[in-house]
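Removed from the display is one protein chain of the complex; every other protein chain stays in position.
As written, the chains take the letters A, B and C, and residue 1 is the first residue of each chain.
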Amino acid sequence: MPQRQVINASVSPKGSLETLSQREVQQLSAAGSGSIYTLFRQCALAILNTGAHVDNAKTILDAYHDFEVRIHQQDRGVRLELLNAPADAFVDGEMIASTREMLFSALRDIVYTENELDSQRIDLESSQGITDYVFHLLRNARTLRPGVEPKMVVCWGGHSINTEEYKYTKKVGHELGLRKLDICTGCGPGVMKGPMKGATIAHAKQRMSGGRYLGLTEPGIIAAEAPNPIVNELVILPDIEKRLEAFVRVGHGIIIFPGGAGTAEEFLYLLGILMHPDNRELPFPVILTGPKSAAPYLEQLNAFVLATLGEAAQKHYQIIIDNPAEVARQMTEGLKTVKQFRRERNDAFHFNWLLKIDEGFQRPFDPTHENMANLQLNHALAPHELAANLRRAFSGIVAGNVKDQGIRLIEQKGPYSIHGDPAIMQPLDQLLKAFVEQHRMKLPGGAAYVPCYRVVS
Amino acid sequence: MPQRQVINASVSPKGSLETLSQREVQQLSAAGSGSIYTLFRQCALAILNTGAHVDNAKTILDAYHDFEVRIHQQDRGVRLELLNAPADAFVDGEMIASTREMLFSALRDIVYTENELDSQRIDLESSQGITDYVFHLLRNARTLRPGVEPKMVVCWGGHSINTEEYKYTKKVGHELGLRKLDICTGCGPGVMKGPMKGATIAHAKQRMSGGRYLGLTEPGIIAAEAPNPIVNELVILPDIEKRLEAFVRVGHGIIIFPGGAGTAEEFLYLLGILMHPDNRELPFPVILTGPKSAAPYLEQLNAFVLATLGEAAQKHYQIIIDNPAEVARQMTEGLKTVKQFRRERNDAFHFNWLLKIDEGFQRPFDPTHENMANLQLNHALAPHELAANLRRAFSGIVAGNVKDQGIRLIEQKGPYSIHGDPAIMQPLDQLLKAFVEQHRMKLPGGAAYVPCYRVVS
Amino acid sequence: MPQRQVINASVSPKGSLETLSQREVQQLSAAGSGSIYTLFRQCALAILNTGAHVDNAKTILDAYHDFEVRIHQQDRGVRLELLNAPADAFVDGEMIASTREMLFSALRDIVYTENELDSQRIDLESSQGITDYVFHLLRNARTLRPGVEPKMVVCWGGHSINTEEYKYTKKVGHELGLRKLDICTGCGPGVMKGPMKGATIAHAKQRMSGGRYLGLTEPGIIAAEAPNPIVNELVILPDIEKRLEAFVRVGHGIIIFPGGAGTAEEFLYLLGILMHPDNRELPFPVILTGPKSAAPYLEQLNAFVLATLGEAAQKHYQIIIDNPAEVARQMTEGLKTVKQFRRERNDAFHFNWLLKIDEGFQRPFDPTHENMANLQLNHALAPHELAANLRRAFSGIVAGNVKDQGIRLIEQKGPYSIHGDPAIMQPLDQLLKAFVEQHRMKLPGGAAYVPCYRVVS
Partner (left out) sequence: MPQRQVINASVSPKGSLETLSQREVQQLSAAGSGSIYTLFRQCALAILNTGAHVDNAKTILDAYHDFEVRIHQQDRGVRLELLNAPADAFVDGEMIASTREMLFSALRDIVYTENELDSQRIDLESSQGITDYVFHLLRNARTLRPGVEPKMVVCWGGHSINTEEYKYTKKVGHELGLRKLDICTGCGPGVMKGPMKGATIAHAKQRMSGGRYLGLTEPGIIAAEAPNPIVNELVILPDIEKRLEAFVRVGHGIIIFPGGAGTAEEFLYLLGILMHPDNRELPFPVILTGPKSAAPYLEQLNAFVLATLGEAAQKHYQIIIDNPAEVARQMTEGLKTVKQFRRERNDAFHFNWLLKIDEGFQRPFDPTHENMANLQLNHALAPHELAANLRRAFSGIVAGNVKDQGIRLIEQKGPYSIHGDPAIMQPLDQLLKAFVEQHRMKLPGGAAYVPCYRVVS
């Protein structure tokens, strides 16, 4: 570990936390202990490490083991006191504005999440209740801008891709930005950063101020994928499922770049939803793309979809190899269809109310060894249900790879077992092996990748 | 009544109601019937009559007896359909922007009020809970602007003053505006309009855009005192007490112009609070002012305070006769003290958290004949408690004069009886008689004023 | 004269004079003496009297005979030192922002005018050169906003109209403002103020910030017609003819309210231009309007046009009596035609390049007794040439009534003689007599109006 530099500081909020009621401040202060505190401290640390290239939650947590964040109440509102905070988050003793913003975004989301649950407003038992909850969280984060035309492009893909792929994501972002589109990602490094960086330059070229670089994350992943410094709106959703729902409700189109298990998880989630009968007529542009060197990867993913979900699934996306401008042009065309559809159906531009998300996709999946072992993976299921279960399988693998809790679980109990129909297990095994071979599942930490799962057909 | 012109129209929201969740829209639609509907319809009608000079709720309600407002749900959000609406609210078929804004302010406040009460967040049983509730309502209306220096001046006084007094309020508003101060009033005609009008011209002269003309009202009074067209922020608090608390928490200083019973009520409310021992050190500039012709009135009010609440009460305000520039200068000085105090005590500029308001001032007073008859009005009470009861007495008189329900009650049961210590009842009786003689309690409707009370010492 | 209050102050520029070269500052300082100084001092005094109701240049000049304005150079730029300035222009020792702006507008226009003439750029010998000059002056004043749709409505009419007529102009301005149109006037009181005042309130109602209240004046008239306080852009053109050209090049439509000789002058100027064969196809909405009581006046003006310029002239305007909303609707319709025409012909929205203005209308007319006596007023002339001469006749009468120099001339040499064809002289005489009878030529000073002309047929 390099010599770390730390600083103590006191910061006041910017944004929606500037006007709190006394009771709200009390609630926040009370959150200075207990499980919410642990969560908030961890997110705060990740944010203060913005720009640092560490993607293992434990590494950061260990490096700043004596970091503390205290929530103080004063009549005026809330104030944060930081002890032993990473010095890189400050310039001449003053916290960098974006870091301060993100820090209070974290406080806002983590506490608001709790508050909303406490109130009777939110009904997490029903599908619509969950959607309403996601809506409330996004609105409270001031993410929903009424009347703005559809132009939020979600970019999914790996956080530790190679240089060529990274440069390619920048180029695609640049082409999107030249067409004045906004970018939404999972807010870490790699594919989560490249398109934002390219779009930033392109927006500047088009003299477009107010470009949006929206980062959606969740507490379990933020430490491993600290928000990159270009993110200018950060929302921390309470869990993976809410985060995925936020992506598809707030994004108007999705581009999928090369990635590992996490990307496959997102892709399967998306296919599962788009294949739902209720969504048949709903336009939702999806593009898989990468540089020439990534063509085999994309073809393999495409083949995996064919083998497991069938041809019908392939109609929901197109693949474009090594052509950033064409990606941007196709997305622009797709967004026009989205706009017209929403207008005709009188749906909001800022939230995709009409998209049907089956409850199965909304419920958190707890990747215990038992749950992983019990996943139904066979062709007896309807394609969108199979997609849901495949998604869960990948979700577990991601947890075992990069999430604090998942890593500890694997350390204790050994790899997960995944069972299923050989016609599905074989392509799955191949895909996962290819990920390993292509170093898509190696952790930057250094050591060779040890799989956290066993495929049993 | 002149020939009325009506129009049917459909309008979409502007402001915070642009982003509603599906459940919130359902709640709004559901509000299309029942008591909330009656309330909303009445407020909507008052707003659509903005600028009309009618100050009797019944007159408007009768004139547009067939007016209807329907709340429609669509995926996109909420939409209002208006039937037989006053045509003056439209230009070439399109609703005037400020009217649209106010209409949705009413929808927002009336429904939000209900929602908040339903949630478990609000504890109306405790004093702090009520204050928090007022805070939430104001914040939801986007009235609280963090970081802005104290410059919101509340102007209280009559809604049907004479021309000379009206011109004087314009001049005072002009002098306040030249010093870049904002105006907050009860949002109707008379004193509620004059200072805003003067400030508008002065703000334009000072090339200051973003001047605020904040109107605080409540459902029982809005029909009688329709928002004047200069108001650019409208908040409808749920009752008189919340509205009064909003005035003193959001305003940084208060100017009291000549008025009738309503003004006296506000003045006594203010004195009762400022005389509370906990507020001893809290700076709060209060100025009584009027043109030369109003000097006897102001002197009488001053004498009434001396006779009932004593010399200590007089320290909380100053009287300035016929000198608009001096009023503005003194207010500017006072605001500097407020700013310094808040800074030292670390209190917010946008909400006066440190001001102690006794629960007695926060509880709604229901002016039944019985409650009016039971009011304790004697020197055995602490001055701030006596002030509270005197305030209630005036509150009842206002209800009997201009409020829909109060008028009906007086029609049924005859005038209220008010009992008390002669040393208090005599000055009270004199003051009220003077109000009648000075036509401060005559209703513009036309007929001579018939008192809605009897003072019994 | 009431007790005047004066103040000494030093002010720095706002706007285009903030960045001057050293040479430009030297030129300005040098302007601290000589004829430019006299001109600037006079304009400055008028501006500092903004809002005062005096319409005789001499009155103001006499009241502040010891007023001085000194132009100081400093490395940073220019600074004005004011001695014995009217105290009303200041609030607590600081100059009101709009007054400061106008003061530097005057400095800018008066000095820029000189500079431009000195440079070789401007060719005042040719018609196009004069138009270019007007364009440069307006552009330098930042009056030309590219790309903004046609919505600048010029309002002409008397500066000392009666209360009913004044209220009517406010109502028309209000209806124009509700339709989001901007107002341009001669920037003094009466018709020059009413429409701006009405539009200000209407713009606020429509939540439209950035409404423009453009005042075009000239040095000879500014002292008599001090800019009203609503004007938020002030341009001082060098003489009557440049000012008139500025009106018709920058305005997209014109409304003519009742007025006296000055209004007649403007109306004839406009007709003379619109009747020019080259302008046959050019749309230019012109509306004559007034309250019911002004109907006879408007009819008489209409009859005068028929008698002197013929039926063809009447096609260029419409008359609307007592219907502010209809005036605004017709103007809105007319502006649509203007927009379409400019688009088709590829003309700028911000300057009416395609309007042909004959050189005769561009050359200053010096109203000496000799020039007035020599005016050709007979039907041998083409209608647009006759219009030009009638315009000159009225111009002389205005000078004799309200302009410093004109008044002195009449004091010395007695009234002007105006000669011409009886078929023209008789209607002219009738019109002028009617103006006198209707008190449209009486000066507010007090004494009865003594005509400054004799009509000789």
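Definition applied: contacts are C-beta pairs under 8 Å (C-beta built on N, C-alpha and C of every residue); 3 or more make two chains touch, one makes a residue touch a chain.
It should be emphasised that the depicted structure is a prediction, and the values quoted were computed from it without experimental measurement.
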Where the missing chain makes contact, among the chains that are shown: A, C
Given C:Q22, C:T38 or C:Q405, the one touching the chain that is not displayed: C:Q22
Chain not shown: contacting residue from A:L83, A:A97 or A:L117: A:A97
Listed residues C:G34, C:G93, C:P146 or C:P277, member touching the removed chain: C:P146
Touching residue (missing chain; options C:R41, C:H350, C:H384 or C:R440): C:H350
Where the unshown chain meets chain A, residue by residue: 91-92, 96-99, 101, 175, 178-179, 200-201, 204-209, 229-230, 232, 329, 332
Interface with the undisplayed chain - residues on chain C: 18-19, 21-23, 74-77, 115, 118-121, 128-129, 131-132, 135-136, 139, 144, 146-147, 345-348, 350-351, 353-354
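Convention: only the chains that are shown with their structure count from here on.
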Touching both chain B and chain C (chains): none
By count of C-beta pairs in contact, the leading pair of chains: A-B
Chain whose Cα centroid lies at the greatest distance from that of chain B: A
Approximate Å spacing (C-alpha centroids) for the pair chain B, chain C: 45
Chain A-chain C separation of Cα centroids, rounded to whole Å: 63
Where chain A and chain B are represented by their mean Cα positions, the distance between them in whole Å: 48
Overlap residues in chain C, where contacts from two or more other chains coincide: none
